[in-house]
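Since the structure comes first, as structure tokens, the remarks are kept for the end.
As you look at this complex, bear in mind that one protein chain is not there, while each of the others sits in place.
Order of writing sets the chain letters: A, B and C. Residues in each chain are counted from 1.
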Amino acid sequence: MSEPASTHHAHGHGAHDDHHHEENFFLKYFWSTDHKVIGMQYLLTGMFMALFGGFFPYVFRMQLAFPGISVPFYGVVSPTEYNALVTNHGTVMIFWVAMPVLIAAFGNYLIPLMIGADDMVFPRLNRLSYQVFAVSVVVIIASFLVPQGGFGGAWTAYPPLSANPDYNLTPWGSTLWLVAVALEFIAFLIGGINFITTAMNSRAPGMRWSDVPMVVWMICIASILFMASVGPLMAGAVMLAFDQNLGTHFFDPKAGGDPILWQHLFWFFGHPEVYVVLLPATGIVAEVITTFSRKKLFGYKTILYTAIGTGVLSFFVWAHHQFIAGIDPRMANVFTVTTVLISIPIAEMMFLFIATLYGGSIRFKTPMLWALSFIALFMIGGVTGIPLGASGSDIYLHDSYYVIAHFHYTFFPIAIIGSFTALTYWFPKMFGRMMNETLGQVHFWITAIAVNGIFIPLFVLGAAGQHRRIYNYNHFAQLSTPDLQALRILATVSLVILLLAQFLFLFNFFYSMFFGEKASKNPWKGCTLEWTTESPPGHGNWPADQLPTVYRGPYEYGVEGRDEDYWPQNVPN
Amino acid sequence: MAGTMSEKRDLRLIHPAPTREQRQIVPNEVLGMILFIGAEVMLFAGLISAYAVVRAGMPADAWPPPGQPRLPIAFTGFNTLLLLASGGAMWFGGRKFAEGADKAVPPVLASLGLGAAFVALQGYEWANLLGEGLSMQSSPYGSFFYLIVGTHAVHAVAALLVLSVATLRLRAGELTEHAFTALRAFWYFVVLIWPFLYWQVYL
Amino acid sequence: MSRVHAVWAVALAGLTLPGVAEACAVCFSATESNRGAFIGTTVFLTILPLLMIGSVAFYVYRRVKEMEATEPGA
Partner (left out) sequence: MIERLIQPVSTFAGDIDQLFFGIHMVVGFWFFLVQGMFFYLLFRYRYREGVPTTYVTGKEKHLKKWINIPHILIILCDVGVIFFAVQTWYNVKQNLPEADATIRIVSQQWAWSFVHPGEDGELGTDDDIKTVDELHVQEGMTYHFQLESRDVLHSFSVPVFRLKQDAVPGRVITGWFEPMHTGVYDIQCAEMCGIGHGIMGARIHIESAEDHAAWIASKKGT
């Protein structure tokens, strides 16, 4: 991608006119450079991968609740398969669901619309980004179909296990896994460059830094974090691939390599990655909360500073994943300090979101319910991070189910609730129709209650000393008690309920896409620019002569002395 | 539309006469390239960190490993000068661009020639070292040498290919100023990261 | 981040420094130079992206100021 030499300029509409003739189906949906189509491609691919990655936990949780049974729709789970399932559940959910949906799909769809541009600044690079991503999807799925099956060395892929086929017994699966992850990174690297450049250079006339909607800021900060942290992991991935296939010994201690080195490079990326997906989700929540409480965001700039502070601190915390990994124990003290401190900007951000509700007029529509549940549930994930970041208690909790419960209480709100918030909120804009409110609320309540049924038992199991990635706890006398087994069954039953509830959503999604009630331009009465164009927006987003001009900030709700309780950004007075 | 009650607050919320024209703060191509180079710098930082860690983990007498060939410091030093000269020529081409796109073509061609010579000489050095028994598999020393220098070579070759195409467009007058700046920036990156790698790997 | 944060960060770093300065009792095996390299590269990898982001942000900030100064309307 060393040639970003697209001569496309944000408002160079003349160049676009020849595109308006009828395009055939293939060109329109598979070869399009329109940011809306690419965003939709990312969205649908991400949803497909969510089904793929969501099926895995069903299989392995059934195995944990009822060890050795033949799981319906799957069969008996062997230890090899179990390892491959947990490994790829993590990988797929983070890299092929959270990243494409939160950053790529909504980043692509929303950034140009929210800043009043007709497209991304590098539309062809944007298309390339999706194409690389699509290849990575094929590769990760293919990694299950090769001899010896998918990679089962945990999503962190610690060598020497991941580096040597003699140890992991999946020579093909581990290489394909690595290739897929690397391709995916390239796709998001290209996408991130596009997002930042677009947000900086294509803003509508009059749009100042402080008029940019929060979600655009958050996606850009996340992209910067991603680009700044991904390099060392790419270096590590190349070294790991060479170890696997070329007979080098970068991570093999027998020949002078260093296995801790991979952890070093991996977590340097791995921890900022958490904030890479967190920030867009908080941005989405900020948009929805303001709209449905009819309130200006409480402390726009402070929220921005907390996001930047989180981003900066995220480079200082990563070694807390290695407290007991055999690193210098003195380093743990420094990283405990930074890890516990990162709670401050995040807590402050949550306070500000809650403060936004003060004095509002809150409408409990589906998107708002999702956004509020994000805050309520993410806080559980946030506070349970403290005992893990504190080195002393991490000695016990490390690699236990407490960790699993903790990060699912952060990642479930981020990846799943964040995506549902965005989908339900922008659905009218994307498809020009409203979703069914009743179905949406039923789906919300089942999901929001079931998720606690899954992960609260896991906190208890973790505190009782149950470790991760073990396919059958009956091998451990202290863990095979009936009480603990009951908790495992509770978690599994909740999971099955949660997964079944998603079919409600899928039905609602596809039914409403074609048969829903027609949506107006601005069904939620929002202030930001995407609501000023047609639903769904046409090619070029706005008619060429009606590109918006911005007169004020994005959240002017309830300004005194106006007839309407909202004041769109593009209305002069 | 605005009420009379709080005219003051309303006025404060309206920006004073937004500028109609829209301007790029940093040209698109240049900004995109800066971001890309930032990610690339981190890639090399990761490689160098890995190298430093493994090297420090070795006993002092095992690095470079006994029985393995030594890297040709002087030869590569000369090569480094070639690459720096190439960077200088590219910079000169950038200055000439202001006088006209076709004026920039000769210095850019010179830069490409010097760059190609650098890659060729490095390839010759690799062939020699392989012949003497230093390979990726022979020791971590060899692995890191080929990994780091090879990663740089991939960047250099890719940059040379893209720049060759760009030179054709430059001669035809099709290359925009900003695209040219972005491409030159990438070449500067390839040139300037090399002395650092030379210092780390060879010295 | 506010000045309060910076003060706290320095104070806390001070609290933990004695622990850092002390010899490592439980890590007998890996060599001291290897541990030094881990700490060194940790600092390097952490500071480098922040420096790069900081300098690009500063460059952009200066460009914005420059453009505002030459803006015809302003």
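Everything below uses one rule, namely that a residue touches a chain if its C-beta (ideal position, glycine included) is under 8 Å from a C-beta of that chain, and two chains touch if they have at least 3 such contacts.
Here the structure is a predicted model, which is why all the values come from computation and not from measurement.
Which of A:Val337, A:Met430, A:Leu498 or A:Leu547 touches the hidden chain is settled by the complete complex: it is A:Val337.
Here one chain is not drawn; of A:Leu169, A:Ile456 or A:Met513, the residue touching it is A:Leu169.
Remark: the omitted chain is touched by one listed residue; of A:Ser143, A:Gln244, A:Ser391 or A:Ser535 this is A:Ser391. Which of A:Ser361, A:Thr438, A:Gln546 or A:Asn573 touches the hidden chain is settled by the complete complex: it is A:Ser361. In the full complex, subunit A touches the omitted chain through residues 79-80, 82-83, 152-154, 156, 158-161, 164, 167-169, 253-254, 258-260, 293-300, 302, 323-326, 329-330, 332-333, 336-337, 340-341, 343-344, 347-348, 350-352, 354-355, 357-364, 372, 375-376, 379-380, 383-384, 386-387, 390-393, 395-400, 460, 463-465, 467-472, 475-479, 557-560, 565.
One rule holds in what follows: only the chains that are shown with their structure count from here on.
A separation of 31 Å divides the Cα centre of subunit A from that of subunit B. The mean-CA centres of subunit B and subunit C are about 24 angstrom from one another, to the nearest whole unit. For subunit C, the set of residues touching two or more other chains reads 30, 34, 38, 41, 45, 49, 52-53, 60. Counting partner chains per residue, subunit B shows two or more touched chains at residues 19, 25-26, 35, 38, 41-42, 45-46, 49, 53, 57.
If you check the complex, the residues on subunit A that touch subunit C are 200, 224, 228-229, 232, 258, 260, 264, 268, 305, 309, 312, 315-316, 319, 326-331, 333-334, 336-337, 341, 344-345. Interface residues of subunit C facing subunit A in the complex, by the touch rule stated above, are 1, 5, 8-9, 12-13, 15-16, 19-20, 22, 24, 26-27, 30, 34-35, 38-39, 41-42, 45-46, 49-50, 52-53, 60. Per the touch definition, subunit A reaches subunit B in the complex via residues 1-7, 9-11, 121-122, 125, 189, 192-194, 196-197, 200-208, 211, 224, 227-236, 238-239, 242, 246-250, 255-258, 261, 264-265, 268, 549-553, 556, 559-563, 567, 572-573.
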